[in-house]
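A protein chain is absent from this complex, but the other protein chains hold their places.
Right after this comes chain A.
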């Protein structure tokens, strides 16, 4: 029996696993090595979903469209939210699709690990692949809905301007935030299955705390400071500004969003990475 012979002479890449995990590779590199898996898991989920659903990919824009219809009745007719010269349905729809990109990414990422229990127990791969591919799936939905939004914008007589470019960083920020929050919830979900219910509840509450169905101006004075610290607020406003050219972006609220994105994504991923080694044993 040989002990502690090193593998230095070997020409193949070496991997060392100790009680703290792999000592050789950074998580970034590892995810990169598993990029095919991210794509294939996302592709599987999309394929399966659209195969089983009668209306298939149409759900990507039907869902925000239905919400839009409800919001139009409630906020435009009953509450009489003022959206300036932007038609209310357009206002609501643009807010809804970026909101749904965020919240659907969070909820499906938070369930991603427990729903792949079998894979987690049988095969090694960087577990962050799971929330990541969940975000890819919702991103695809978002792309489909975006095309619909573009059609709607043109229908209401708005023409996209150079500001459309801003969509790219806004969407990236939204996904980063959702990925961070979703990963944290996914890790906690492995340990406590209550997280699922909690997430659904918070999602409902969060929607109404975010100026998706109404403009920020409608929030009562005493709540505005608190509302400014909602990281999604700045993103929804910026997205609206970029797509339909509504009111200007508030620089403070956008900075809050960007700051929170960085803090929450780093924190979320760190929490996930800390809990990751015990997934297979506790799931």
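As a working rule, contacts are C-beta pairs under 8 Å (C-beta built on N, C-alpha and C of every residue); 3 or more make two chains touch, one makes a residue touch a chain; residues count from 1.
Note that in this section contacts and distances are computed from a predicted model.
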Protein name (UniProt record) of the chain left out of view, among "histidine kinase", "Transketolase", "DNA polymerase III subunit epsilon" or "Polysaccharide ABC transporter ATP-binding protein": "Polysaccharide ABC transporter ATP-binding protein"
Of A:36, A:85, A:221 or A:248, the residue in touch with the unshown chain: A:36
Footprint left on chain A by the chain that the document does not show: 1-7, 9-10, 12-22, 36-37, 39-41, 43-44, 47-48, 51-52, 118-125, 190-195, 277, 280-283
